[in-house]
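What you see is part of a larger complex, with each chain still in position.
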Amino acid sequence: MQKRDILTPIGITLGFIMIMLAIVEKDGRSGISLFFDVSSVFIVLGGIVASLLINFKNEQIKLARIVFKEAFYKNDQRLSDLIRLFVTLSERARREGILALENELEDVDDEFIRKGILLAVDGIEPEVINDIMNAEITAMEERHYKGRVILEKCGEYAPAWGMIGTLVGLVLMLSNLDDPASLGPNMAVALLTTLYGTVFANLFFVPMASKLENKTEEEVFLKQIIIEGVIGVQSGQNPRILEEKLSAFLSGEPLDDSADEDDPTVAEENIYET
Amino acid sequence: MQKRDILTPIGITLGFIMIMLAIVEKDGRSGISLFFDVSSVFIVLGGIVASLLINFKNEQIKLARIVFKEAFYKNDQRLSDLIRLFVTLSERARREGILALENELEDVDDEFIRKGILLAVDGIEPEVINDIMNAEITAMEERHYKGRVILEKCGEYAPAWGMIGTLVGLVLMLSNLDDPASLGPNMAVALLTTLYGTVFANLFFVPMASKLENKTEEEVFLKQIIIEGVIGVQSGQNPRILEEKLSAFLSGEPLDDSADEDDPTVAEENIYET
Amino acid sequence: MQKRDILTPIGITLGFIMIMLAIVEKDGRSGISLFFDVSSVFIVLGGIVASLLINFKNEQIKLARIVFKEAFYKNDQRLSDLIRLFVTLSERARREGILALENELEDVDDEFIRKGILLAVDGIEPEVINDIMNAEITAMEERHYKGRVILEKCGEYAPAWGMIGTLVGLVLMLSNLDDPASLGPNMAVALLTTLYGTVFANLFFVPMASKLENKTEEEVFLKQIIIEGVIGVQSGQNPRILEEKLSAFLSGEPLDDSADEDDPTVAEENIYET
């Protein structure tokens, strides 16, 4: 259900290129080496890790790696495919009975849809199906939040540790003013941690946390349509009406590919016209 | 339904004129060239784009252009015209029956009104009409939010990348203190990105995002009145009473032109008197 | 219903006197002229206007003048007068019937009370009166918000444009370090816009927006008591009981004059004792 999202690596690369350009344009290639300082990277990243260790439980911290990776993938479930699937299921259910859907399940990858269909086939009442599946959505939101909050906290701790590093550097520099020649370079190094903290926050943590939030919202949206579809199929709704009903969500859909790939201009114009 | 809003270009021009004046007044025309630095523009705009690429999906980023353009247009739907339309529709419906409204639809441009009238003509029950049309409003709000949030995020990333650019410039400057003569100009250039970031945020992104939010609120307001009107027409309400009822919204209306063009003084005085 | 509120001009004057004192005390009268710089005022005010033009519709910006003026007036409606009025109305209604109230209306200035009494005389049901009058309160809140939000936005844009002005000045100053003598004065001028932005925000926009918010809350409170009173009068409630009921609001009333003018000490002590 997930596809690599090349925008994330492109964005990160672009961010670094921009910074490089700013350096090279002013100081030539030699300038770039001024911006690498291992101990500065250490204090900022180490400090963030230190704050995270205090902030979270062991189990939640282990999530950090997965969450970080997650920002490089995007959902690949199209609303139009979903609608087509439910129209097919609905037609079969009306023709051969709801129990026939059990055979269709082999072609369905999505765990959430499978679960819904199985509940429908078992004859569970619609309200109960709705409750159970909504409970799953809530659990998913909670689970995603637990991962995302780590990135959000990183976005708060990064500038703080950048500032701590700079203060350490400034105190050292000011305590040894004997050598005026080293003054500038020392202060330059002191400022590096603030630079790192700001870049880490605004190029990694904040936009990644925001992306994961968008993805969760999108998944919740798709899952709610699945619930509608499952209940529609179970209640033997007319496939045509079911399609209409599910398509109503299209206008508010979280910018699914299909819509604007099929006819981008129309879709774009529609955003503010309707 | 949209009309160019000349205030946006006027505001942007005024903002730049103010900055120009501040420069020219202190340093003569020659000073202006000091404030153009391509690489500084690059790092700020490029950085914002980089953060956006990580923050949003491909489809949402494509919206940025439309959203940006949208800030140069305003809604051109007057509440008074709306009321007049519904009074006419109501009179005709009472005279010739609700089905006669289908012919009136040719003169109605607004998609939302057309949809409402068609639902009314089809004899759908008022609560259902209300539900369907409110669902459309919610979908519109959601859709607008997805566009506006890009501008809001730009307003956050702009000052951050301005600061990153300045830090890069400061580090470079401090590392090369050998030439005291270049110290001032180098620092001046370093500050430019902070200036750009602040101007971009406060002259473009923040007020534009805020304008789009106001526009969405206004549209929601108008659409809710349309729902009232459609249901009133369908239920065969007395045209006079319908007019009264819809006019009640006028006092709370989002500053529609009509009101203060007809009699600006009264309208203005009324704002706090009633 | 409105009375000049001399506290606003007193506050503004006091604020300026404080700043003057700070200047004169340190630098004599001659120092004051250092703090007037037309182009600095221009960039800050012009910049705020520029951002507002982008942020709001034409009709909303026109409100700015009225809203600004509004901060110099206060509500002059006393809760005790209101209660007395409703007791009188209630007595008359019980003696001569509800229709007799139509004659009393000539003495009532407040549009909101008049409307309520007319609805009561027309025999509209209490719940409907409640709905209609509460809708008016909501519309008033909405209308007031639309004006107040302009001041709130000014309070955000003022420091931002102050910073933009200072950055412009700093860049100019740093680019021309040849004349060391002009360094100090140039930087002094550069700082003026930050000073202006901070003073504008904290002496005008922020407290005025806050005052208007308080006034709106107060009006909402009084209007809700009027609704209680109108319904009480219509339902033929005992004037004595109506008075008791309305007086219950006195303890939570928004610091109406009457209470502490009549017996300030008691009222003050009561604030935390009851």
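In this document, chain identifiers A, B and C correspond to the written order of the chains, with residue numbering beginning at 1 in each.
What we mean here is this: a contact is a pair of C-beta atoms (placed from the backbone, for glycine too) under 8 Å apart; a residue touches a chain by one contact, two chains touch by 3 or more.
Here the structure is a predicted model, which means the values were calculated and not measured.
Participant: Number of identical chains in the whole complex, 3 of which are shown?
Facilitator: If we count every copy in the full complex rather than just the 3 shown, we get 5.
By our rule, only the chains that are shown with their structure count from here on.
Participant: Find the geometric centre of each of subunit A and subunit B from their Cα atoms only, then give the gap between the two centres in Å, rounded to an integer.
Facilitator: Taking the mean C-alpha position of each chain, the two centres sit 27 Å apart.
Participant: So what's the Cα centroid distance for subunit A and subunit C, whole Å?
Facilitator: A distance of 43 Å separates the two centres.
Participant: Enumerate the contact residues on subunit B facing subunit A in the complex.
Facilitator: Against subunit A, the touching part of subunit B is residues 1-2, 39-40, 42-43, 46-47, 49-63, 66, 70, 111-112, 132, 135-136, 138-140, 142-144, 146-147, 153, 156-157, 160-161, 163-165, 167-177, 186, 189, 193.
Participant: Can you name the residues of subunit B that touch subunit C in the complex?
Facilitator: Subunit B reaches subunit C through residues 5, 7-8, 10-12, 14-15, 17-19, 21-23, 25-27, 31, 34-35, 71, 74, 181, 183-185, 187-188, 191-192, 194-195, 198-199, 201-204, 206-208, 210-211, 214, 248-249, 251-252, 254-257, 260, 264, 268, 271-274.
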